[in-house]
Every structure is written in C-alpha cells, then in structure tokens.
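Before I ask anything, let me first share the structure, which is written out below as structure tokens.
With one protein chain withheld, the remaining protein chains of the complex are depicted in position.
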Amino acid sequence: MQPRKEQLPPGIRGLLVRLGRIDRRWIYLAVAVAIGVPMLAELRLPEVPEKKARATFEAIESIPEGSIVLLSFDYDPASEAELEPMANAMVHHCASRGHRIVFMALWPLGKQMADKTIDSVLKYYHPDKVEGVDYVQLGFKTGNEGVIKLLANSIDGAYTTDAAGKAISEIPLLANVRSVGDFKLVASISAGYPGAQQWVQYADSAMPEAFKLIGGTTGVQSSQLLPYFPTQMEGMLIAVKGAAEYETLVTEKYPVTESPERLGIGRERMGPQLVAHLLIIALIVLGNISMLAARGLKGGAR
Amino acid sequence: MLQRTIPMLILSASGLILILAYFSPVTVVWSDTVVAWFNILAGVAFVLGAGNLLAVNLEKISSRRPGWAYAAITLVSFGAMLVVGLGKWGAVPNPAYPDVHLAGDQDSTQSAYGWVYEYVLSPLTATMFAMLAFYVASAAFRAFRAKNIESILLLGTAFIILLAQVAAGAFLTNWIPEGEWYSFLRAERLKEIILNVFQTSGMRAILIGIALGTAATSLRLILGIDRSALSKG
Partner (left out) sequence: MSAPATKPNDRLLWVSLVVLGLVGLSVGKFFRPEPIAEAYVSVTTEVRTLVEEIPTDDGSTTATPAASATPAASAAAAAAAAPATSLASGEAAGQPADNTKTQPAQPKRIWVDADDPAIELQLKEGTLKRVPDVAQAVWDVRTPIDNRATARAQMAALEKEAEKLSAPTDPTGLTKEQFDQREAARMAALKVVEEKRIVSSTRDSLGIWVAALLTLGILSFLVRDNPFYKVVESILIGVSAAYWMLVAFWSTLVPDLFAKLAPDLVRATMLPGLAPSKDPTQDFLLALIPLGLAIMLLWRLMPKGGWIAVWPLAVVIGTFAGMRLTATIEADFMAQIAAAIKPAAAFTAVPPDEAAIAAAQAAGTVASPGRAFDFGGTLAAILGLIGVITVLIYFFFSLEHKGVVGKTARVGVWFLMITFGAAFGLTVMGRMTLLIGRFEFLFGDWLNVAK
C-alpha cells in the first residue's frame, strides 16, 4: 500500500522544508565546489602569527646554534595535507639555524613522510648538509611508546642502525648522543597515537628540564594536547592554520628565493579552507532554519 | 594452569618490572629488556595481522561466499606486494655495499615497493580519510540542531572557532580596537580564550579522569584482579 503523500506548506516554508531533506550528494557537490574553485582561483590571504606559533618559533630560535634536535614524524599520508607544511617549515628552520637534525618515526609510514621532507626541503635548500654529520634518518621502529621509553634511557637500546643499515656507532652525529636527554629539542609532528601525547608522557615526564618539546598536530588531535601547553610542551602548532602562521615566521626570518612554494603550502591551503568553513556554517544555519520551518509538520523536524 | 595462571604471572611480572624501574634506576636494564621484547612482539603483531587477513580471505574464496572475487583481489595485491617487498625488487643498491642486494634502498619510486607506496598506498590512504570532509559537511547539515542551551553553546563555539581559524574572523572583528576592555571580542582573542581557558580546562578534567581510569585498570591487571584481558575470545 502506498503511503499517503506528505502535505508540505506552500511558499518559502515548503521550500525550506524540502531543502532540509535534500539528497546528501548535493552537499558533497557543494563541498567539492567550495574547495575546487578557490584552489583554481589561487585564493591567498595573509597570515598573522599568533601566540602558539610564536612560541614554537621561539623554542627553536632560543636553543644554541648547532644544537642536535630530534624530529619525530608520527603521521602518515592520511594526515599529510595538514602536517607536511609544518614539517617542511620546521626542517628549514632548524637547518637554517644550523641545528643538526635526527629524523625518526613512530608510525610505519612516517619514515616516508620524513624522506619526502628531506628530499624536498633539506636537500633542496641546504645541499651543503651532509648525511651522518648534519642529519641522520633513523627510520621507523615498532612498539609505539615502547620506542620512546627505550630512547629515554639509551638511543642504541631502540636503534642499532640507521634506516640505511649503517651502525649507530659509525654515525658521527650520534657520537655524543646517549639518550633523548642529550637533544636540546624534540619535536613530534603527530596525527594521533602514538604521537606528541606519548612524547609528553614518556620522554618529557622522565626528564622535564633536559629538552624543549614542541608538537605539531592535526585539528582532530589538538584538543587532546592543549592541556600540555605551555607547561609540558613549549610550542604547539594546531592544524594547517598553525602551519601557515609558522611558515610566515620562518620565511620572514629565513627567506628562500628558489621555489618558495615548498615553504608556502600551508598558506596556499588556507584559501580553500576559508570557503569550506563558510560553507559548513551556512549548512548548519540552513539545517536549523529548515528544522524550524518543519516544526509542527506531520513528518516532523529532521 | 598453562592457560590462566602462568600468563597471569607473566603479566604481573612484566608490569611490576616496569613499575619498579620507574622508582629504582638499578632495575632499568631489566625494564629495557622487557620493553625491547614488547617492541619486537609489536612487530610480530603486524605479521599476525597479515596472516589473519590471508586466512580470512582464503576461507572466503574457498567457501565461495558472496564477494569472494574481491577477496581474491585482496590476496593477489597482498601477495604481489609481499614478493616485491621481501625480494627488494628494483631496489637502489647501497653505495657502501652494492654487492649485497638486500641491503639496497627500496623507498624511492625507482623500486617496485616505493612505486606502489607512492602511487597506490599513499593516495588511497589519503583519499579514504579525505572522504570524511564530505561526511562532516553532510552531518553538519543533517544532525546539528540547536534545540537547547547546551547545543546552542556547542554550535556557537563551533562558529567562533570556524570563523577565527580563517581570515573571515579577522575580517568581521578587525574594527574592534585593541587595548580596550572589550577587545576580547576580536576573533583571535575570542579563539584564544575558548582554546586556552574553556577547552583546556575541559580537556584537562577529561585527561585527569582518563589517567585515573588507566591507573586503576593497569593496577587491576597487574594485581590479577581483572582477568578479562587474558580470557579466550
């Protein structure tokens, strides 16, 4: 038996109710247009760095030139869009400051993320940096926080070779590095578990005064990390906005002339981001207006 | 005995060694050894997961359940990737040891393994998560209803954050001068207040609660009060 056809009110009210029941594929199309059009139009807007990005910048600037820093790439291609800009800017910042970088990863695909940044930023803008002396890629180890726990006591408890198979004892950069406490700064660019939270829990708690800890995080994970700033984490970058602000600070102090777009990815993405946010707000408002319009109808408010 | 008692003793011993190492530096060597075994077992868990996938898909194919063709595709791609990755097919030789094939580097797109990572695994993983953007928009339209004060608070905060995180917030509130008592209404100041005061305190309380829960559960496991973790199934 056919159900009775619902009687919708006439005029604008009926239109609003119908709009509230729109097929979700139209919403998907709206999202695609909201992101595609600003991207093709190359919408760019200036970024004003705020407190957290400044704190992150200061953390790297304040340690002595030539310090050894540890960068942990705790993300995978699923979060690359948010975290690659901050990773690129951080590596350029450390290298420009003369810091020597130790790369590692707690996520299986994190090593590939680090390799991408090394190839596109470190080798490109700083071709004078020598592997083994100015930077080293330790790679990934299974064990999540177990790796951090071992690193807190000794590097060679966790890593016997670097990612290319060279023995740790043969790497000049790590000659005087016994444990994570010997780094002046540890940065975790993280998308979830394991990530910056585990670095706070297992490394920073073990030796709170030994090094500065900064975290670059996705929007989703940032809520979890906010309580750690600024007491346990000295710097924090939240999502692509934090990345864009940090990029502004880094490129202002350490500008590059060739291919500057590698250090501008975050700022590029803020254009489509603006339109997407406005769309979400519009959708929420429209949904609520439709709900109000549908009040009292037999089908009820959805 | 073998299925319950000994595992309980092993669990308690491992846990106690880790806790003891926190208080006594002398026992750190034992705890590091146990953690090193933990890390190796975490690696073996990946192998177990792959083995389980093989078993499930083989069973699906052999019993010809609906959708078994997709299981076959899964197995073929699994097998191809395994062969290519274990044999390091097309790997760039290690400059220090070019005669040792398996010492080569297979992470660049020059090797088959690196090619599959760059052009199959990476885009697929990224796209799977990118789909969430569409679902978030659809959910925002269909489910976010301001029906009571709590939901109004939630939506209002979401609006402020959404606007303040992009240039729109600054555009809307830049006319408010700095240095006045009402300067906190500027978008970036509002965002800082929401994040640093409200969200931080809320998440802090949640973290404290989780920490207490974790500590309680860990103690129950180590003391053998909670045996559910080791029961079959």
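Observations on the structure shown:
Labels A and B are assigned to the chains in the order they are written; within every chain, residues are numbered from 1.
Here is the rule we go by: contacts are C-beta pairs under 8 Å (C-beta built on N, C-alpha and C of every residue); 3 or more make two chains touch, one makes a residue touch a chain.
Just so we're clear, the structure is a prediction, and the values are computed from it rather than from any experiment.
When the missing chain is restored to the complex, the residue among A:V17, A:V200, A:L263 or A:A294 that touches it is A:V200. When you scan A:G143, A:G216 or A:G235 for touch with the missing chain, the hit is A:G143. Taking the complete complex into account, residues 2-3, 5, 25, 28, 31-32, 35-36, 39-40, 42, 78-82, 108-109, 111, 119-120, 139-143, 145-146, 149, 160-161, 163-170, 200-202, 204-205, 218-220, 222-223, 227-228, 231-232, 238-241, 259, 261, 268-269, 272-273, 276-277, 280 of chain A touch the chain not shown.
Convention: only the chains that are shown with their structure count from here on.
Separating the centre of chain A from that of chain B, both taken as means of CA atoms, is a distance of 14 Å.
Interface residues of chain A, counted against chain B in their complex, comprise 24, 27-28, 30-31, 35, 45-46, 48, 50-51, 76-81, 108-109, 111-112, 115, 141-144, 146-147, 149-150, 153-154, 157-158, 164-166, 223-224, 226-227, 229, 239, 241, 270, 273-274, 276-281, 283-284, 286-288, 291, 301-302. The touching residues of chain B, when paired with chain A in their complex, are 28, 31-32, 35-36, 38-40, 42-43, 45-46, 94, 96-97, 103, 105, 107, 117, 121-123, 125-126, 128-130, 133-134, 136-138, 140-146, 155, 158-159, 162-163, 165-168, 170, 188, 192, 195-196, 199-200, 203-204, 207.
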